[in-house]
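Yeah, one chain of the complex is gone here, protein chain that is, but the others are all in their spots.
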C-alpha cells in the first residue's frame, strides 16, 4: 500500500518539483495539494505539464481535512507560514518535512535575529536537520524534519570533510555561491522578470543573506567550535542549479591528491554525492533535475588554499529531492527510491 | 580628417565589437579588416548586422598593404600570432593597440611560463599597459599599447583603491570572477555550443588561468610589493559581461562608509568608473554594451573582510571599448569620444 | 540649440530605450521623465545603467509643467492612458509621438471593438501613422504621430511591396510572428518571470491579438481593398527582437529572382530597410539594438507561395527607434540622426 502524502503550498517551484518527483515514486500517492491563491482550481489547469498526471483540485489549507487523507506532509510554504502549519500537523500526528527555514536553526534567538519572531519554538527540540549525509541516523526516526536550504546544502557538503578532519583554518572560509533563478521563488516581482534576469549576472544579499547562520550552524557542529564565514550569493540567468566555489586556507601539509582522496573516502558510501576525478570540476547542468551533489577539489600551492567546487540542482538536492530522500529514510524505503 | 584604422583579426568577437564601436566614432574611418579564414568575403556577408554599414572585403593579413591604408591598427589576433604582427606594424611605423595577451606581461619569463615562447621581447620595453585609470599619462604617448585582459580589468579596477591606500592584507585576496560566453571566443568548439552552455554554470581554469599573472603584476605595482592571489573564473550562460566578487581582509579599522568614500574619491575624475551608492551592487546588464566599470563595496564587520563587486562588459571595457579609449587618449581625442 | 523632449512613462521598456537612444542623439536634450509609480526617484536610481548619464528625477505627469520644459513629448504610456495625455499635450501646443495603440486605428469604431472606449476621437483626424516608409510625406508635418506597433511594423514592411504591386491573393495572407519578451512590457506578472519564459516557446493571443486590425488597416490601404489576415504572435525566450514569417499565394507568374528584385527596388532608398541577398534570411540578432528592418524573400514553386521573413528589434524599429526616426523627420533633422 502506498504512503499517502500531501503537498502543502504546491504552486511554488519546490511544490511543483515535489509533484514531479513524487509522481514517479513507486511507493507514494499524492492525495492532496494546497494553495491559498489558487484553491478550487485543478493543479493541472495551472500547470498543464501535469494534465492527466496530477489533476487533483487545489484546496485551501485545512490541517484536519488533510489529516484524513495523508500520513506525511511536505510544507512548501514561506517561512513564518510554515511554523504554524507544522505545529498543526504535528498535533494531528502527521509526519512533517518542512522545506522552509522555520526549523533549520536550532537556536530560536538566532532565528529571530535573522527572520523575526518564532511562534513554535517548542518544536525545535524534536526537529532533525534533514541533511542525510550528516544526520541519517536521526532522520530515520524524526517526525519533524527541517529540510536544509539550497545554498547550505551545497556549502555544507562542500566543506564537511575539511572541517571534520580539521584541515583548514576556520577563519578563512569564503563561500561564493551562484544560483539559478528558481531559487528566488515564483512570486510576481519586477526584478524577476525575464528581461531583468536574462543576460545579466549579479550578487545580492551581500553580507546579509539569511542562509549565512544556517551554514555557520552546521559548519560549527562539524568543526566542534564556532565558525564564521563570508557567504555571497549570486543570481545566474538560468532556471536551476547552484554552484558554490569555496575557499579556505589549509592548516597543515596538503596536496591535491590527498585532498581528493579525503573527499573520496568521506563520501564513499553516499548515494548522492559524487567526487569528480582530480582536475575535473562539476557544472550545474551535470546535476540538473537530479538529486546529486557533485564536487571537485583543488589545492592551490601558490596560496596554500583549498578550492572546492560543489554543484547541486537547487530544486532537487537543494529542496524537493532531498525532502524525498528524507522521506525515504524516515519511512524505511530505499534511500534512492524514486530519485534515480 | 578622419583617423584611418585597420582591424586585424576582425571576425572574432572583439573584432566585431571594434567594428560596432568604431562605426559610431566621429573621428575614425575603418579602412581595412583582415581575416585569414574569410579573406575575400565581405565583412557584411559574414556579419549581416553590418550590411550597408561596413561592406569592406576581408583581406588576408599583409602588414605593408595595411600600412598604406591605416595609421593605427587594432590587433584582434590570438596570442602568439599578435606578437609577430605587432612587430611588423611597429617596424612600418604604425601605432598598435594589441588586444591579445602578448604584451601585457612586462616580464618575458613570466610570459613564457604561462603562455610559451615570446618572439618579440624587444618590444616589451616600449609597451604601455593600456589601463587608462592607472596609466593615462603613459598611454598618451605610447605607440604600442597592450590592452588589458577582461578579467584583469575588472579585478584591478576593483582592487586599486585598497592597494594604493594599503587597506588590506596582501595575502588574503580572492577574486571570484564570472564571465559571459563571448569571452571564450568565436571558434567552433563542442563545449561552447548553445546546448552545452545554456542552463549551466561552471568554474574553469581553477588554479591555473592565464590572467592570474597579469592581475598579480598590476596589483603588485599598486601595492609596491609582490602580491599573490586566488583567481577563479566561471562561465555564465549569457553573451556578455563580467562580474568579479573580490574579498580581502582589512588591515586596520574600517567601516562601510569610509570604504565607500575611499572608492568615490579614488575614481572621482574617471569618466568610465562609477561607484554605486552604499548598499547597492552592480549587475552586468547595467554595463552591457557600455565602457563603464561599475563598482559596489561592502565591509563585512563579522569577518573584517572587504567585499568588492565590480562589473564590466567583457567585450567593451574588457576589450574593444577600452582599446578605443586608449586610441582616444593616444590621438588626443576626447577620452569618451564614441563611447557614450 | 537642442530640441527639448520629455519621455512620458519613462520606466517601461520603450521608455528606457528612448532614453538610451536620445542620450546619443546630437540634437536632442531630455528635459523631463515621468512615472507615476516612481515619481520622486532619480531615473538612474531605478536604472543604474544610466548613472551619470541621465540623473533626472522622475516626476508625476503634469502636462503644463512638462510644457514649460519640452517642445515634443514621447508617450510611453499604456493604451487608454495615452489618449488623455495626448490631448492635454496637443492642447498645450506640444508635438506628440505616441507609442501606444491609442491613435493607430483611423476608425474609432474599430478601436472600440478591440480596445474599448476612445475618449479623444477628435484627434484621430490629425493623426499620422508613423511608418516612415509609407507615410514620410505626412510625418514631416504631423503634430500627432501614432507610432506603429512592433508586430505591425514587421508585417507591414514585409508585405508592402507585394500588396502595392498586387502580386498576391489577398485572402491567403498568414503572418506568423515571434517576439522577444520585452514586448510584453515591464509589469510584474507571474507568466513573465524568468523561470516561466526561459526554455519555453509558446503562441499567445491566437486568433485575437489586438495588432490584427492595425496590420489589416495598413494592408488594406496598400491593397486598396479590404484585407483580412491570420496573425499569430509567439513568445521567444529572449529579450528583444521580432521575426515575422509571412506566407501568401502568388497571383501570377513569379520566381524568386523577380520577387527579390521587387523588394530591392521598393526599398532602394530606405535608410532602415535592408533586403538580404537571395537565399539569405535575417536573424533577430542581426538587427538587435538597431533601427533596421531586415527582410529575406523566397518563392516556393511547389506551392506557389511567397515566403517573406522580416526581422526588427521590437524596442527599436518596433517602438522607440522608429519614434526617433519620426521625430527626425518632423523636426527636419537627418532621418538617420542618432540611429546609426
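A, B and C label the chains in the order they appear, each numbered from 1.
Going forward, a contact is a pair of C-beta atoms (placed from the backbone, for glycine too) under 8 Å apart; a residue touches a chain by one contact, two chains touch by 3 or more.
Predicted model, so just to flag it, every value in this text is computed and none were measured.
When the missing chain is restored to the complex, the residue among C:36, C:137, C:199 or C:255 that touches it is C:199.
One of B:35, B:100, B:154 or B:181 touches the chain omitted from the figure, and that residue is B:181.
When the missing chain is restored to the complex, the residue among C:42, C:140, C:188 or C:307 that touches it is C:307.
Here the missing chain is touched by one residue of C:14, C:284 or C:320, and it is C:284. The hidden chain makes contact, of the residues C:29, C:81, C:143 or C:176, with C:176. Residues of chain A that touch the chain left out of view are 23-24, 45, 47-49, 51-53, 198-199, 274, 276-277, 280, 282-283, 285-290, 294, 340.
Along chain B, the points of touch with the absent chain fall at residues 13, 181-182, 186-190, 192-199, 237-239.
Counting over the whole complex, chain C has residues 171, 174, 176, 178, 180, 196, 198-204, 206-207, 228-230, 232, 234, 236-241, 243, 245, 247, 281-286, 288, 296, 298, 300, 302-303, 305, 307, 309, 311 touching the chain that is not drawn.
Everything that follows uses one rule, which is that only the chains that are shown with their structure count from here on.
Averaging Cα atoms per chain gives one point for each, and the point farthest from that of chain A is the centre of C. Where chain A touches chain C, over half of the residue numbers in use are shared by the two copies, so each contributes mostly the same positions. The distance from the centre of chain A to the centre of chain B, each centre being the mean of the chain's C-alpha atoms, comes to 38 Å. Among the residues of chain A, those in touch with two or more other chains are 196, 198-199, 237-239.
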